[in-house]
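Right, I'll just put the structure down here and ask away after.
A protein chain is absent from this complex, but the other protein chains hold their places.
Let's turn to subunit A:
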């Protein structure tokens, strides 16, 4: 099964609400037949620009990464669902490639190959 990565930007909320949203999301994934491998938190930070979603203007958000194995058929449905979720500011599903693309030098020190959307890295 191909391996995907859901980079999720959630509304800046209190901890229990964030936990509930995450739980909801992961359960949705598992209902659709995905196998969730891991969950990572990239912290709550200032968004690079103000995003309007669900009639709300967001300037801060919490970034999460969910990597999972799933069939490609579920992706459209999943994205639809996530767009409709009020607490989710921006969902993005990316494919995870095991091979390092050619043309990159061998890492001198530890380098992470996870592809984040460029706008999340520097702020």
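Heads up, the rule we're going with is that a residue touches a chain if its C-beta (ideal position, glycine included) is under 8 Å from a C-beta of that chain, and two chains touch if they have at least 3 such contacts; residues count from 1.
By our rule, contacts and distances are computed from a predicted model.
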Protein that the absent chain corresponds to, by UniProt name, given "Adaptor protein complex sigma subunit", "Insulin-induced gene protein", "Cell cycle control protein" or "Small ribosomal subunit protein mS26": "Small ribosomal subunit protein mS26"
Selected residue (touches chain absent from view) among A:39, A:75 or A:94: A:39
In subunit A, positions touching the absent partner: 15, 18-19, 22-23, 26-27, 30, 35-46, 64, 108-112, 114, 116, 121-123
